[in-house]
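Only a single protein chain was left out; the remaining protein chains are all shown in position.
First chain written, first letter: the chains are A and B, and each begins at residue 1.
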Amino acid sequence: MEKESLDAKLEAILFIYGEPLSLQTAAKILQVSLEEIRAARAVLEKRLLGSGSGLTLLTHGENMQLVTKPAFAQFTEAILKSELQEELTPAALETLSIIAYAGLVSRSIIDYIRGVNSSFILRSLLIRGLIERSLDPGHGNAYRYAPSFELLRHFGLSRFEELPDFSRLNGLLQKLTPGSS
Amino acid sequence: MEKESLDAKLEAILFIYGEPLSLQTAAKILQVSLEEIRAARAVLEKRLLGSGSGLTLLTHGENMQLVTKPAFAQFTEAILKSELQEELTPAALETLSIIAYAGLVSRSIIDYIRGVNSSFILRSLLIRGLIERSLDPGHGNAYRYAPSFELLRHFGLSRFEELPDFSRLNGLLQKLTPGSS
Partner (left out) sequence: MYEVKLEQFSGPLDKLLELIETKQLEITQVSLAEVTVDFLEFIKTLGKNVPPGTIADFLVAAAKLVLLKSKVLLPDLELTEEEEGEIKDLETRLALYREFAARSGGASRELSQLWMRKEIAYSRPLLFTALEKGVFYPSPWLTPETLARAFNKAIAALEALTPEPGKVKGLIISLEGKIRELLTRFSEAVAHSFRNLTKDRSRSEVIVLFLAILHLLKERSISVEQSEQFGDILVRKSGTISKE
């Protein structure tokens, strides 16, 4: 696998990074010189054009970004639309209810209560604007989730404490997840 | 731009969507038949393998996902600052191996093979996202378990059929669950 070419490695990190990445950062991550990265970028650009790929390389000065070919930009909207038009699944509803009744809750607590991994559903609820996330202070890169103001407005409530049976259900949640916040 | 090939379009929507996408959804978004999507998937898979790309295609059942090549993990991890990969306990390993080789298996079969109640280990694997569960049709509230794309990604395989000795071990398990796949 050491023989894999630099342009392939560059493609992989651009794929993950998503945003524009500078030549300098790419060189640092791949542990090669700037010249080598520049050469790899040229190879990657040419390969994507020549191989009939659906992706292409955007270049802005020292920055580069892996994106879909311009002709395919329309798909983003179609995919987003089809995602949003899907009904909320029971799993999504369950996750949302935990967040709403908790007020502010970490992913590990949500996973613990549900007994399954919730990362995909959380992302989907975020995209729908039903929840918000913020960094969990003191927990590295972990996030905490809260219901969005839009959701509150949608319900015609002024605060989440007005949800049906709030104090009892919120209390149950506190009891079942000891020592956590 | 109408001349762009279907495999390029498929690559683009997999890139945009990020998560595993079903053949059905892809066919709907691209407004083509399932057969055409299946063919495009085969073309895409082959092109990625042959062109020296940094990306690869995962296939699991009716779903597919575009991911980075497993050999580049050390570089992609530098970008993701990913959490440490936890060890798998012996109980986790044998439960995972039964599920991965079976493809889809009921809890009672897992318990039967291991000779112990597996509910807690299943719960912990679900929370880690390494397996998925679905209701077992015709068996009330009982669940069936399947390996996840997350597991495929962690193993660095393109499909579960690439597991060592797959067809023999899969055959042993299929014999226990006639009618399921």
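By definition in this document, contacts are C-beta pairs under 8 Å (C-beta built on N, C-alpha and C of every residue); 3 or more make two chains touch, one makes a residue touch a chain.
Small disclaimer: the values here were computed from a predicted structure and weren't measured.
Listed here are the chain B residues that touch the chain not shown: 15-19, 56, 58, 65-71, 73, 76-77, 80, 82, 85, 88-94, 96-98, 100-101, 112-117, 120-121, 123-124, 149, 152-157, 163-165, 169, 172, 176. Touching the omitted chain from chain A are residues 12, 15-16, 18, 67, 76, 79-80, 83-84, 87-88, 90, 93-94, 96-98, 100-101, 112-115, 120, 123-124, 126-130, 148, 150-151, 154-155, 157, 162-165, 169, 172-173, 176.
Throughout what follows, only the chains that are shown with their structure count from here on.
Touching chain A in their complex are the following residues of chain B: 1, 4-5, 7-13, 15-17, 19, 25, 28-29, 47, 51-55, 66, 68-69, 71-72, 75-76, 78-81, 123, 126-129, 132-133, 150.
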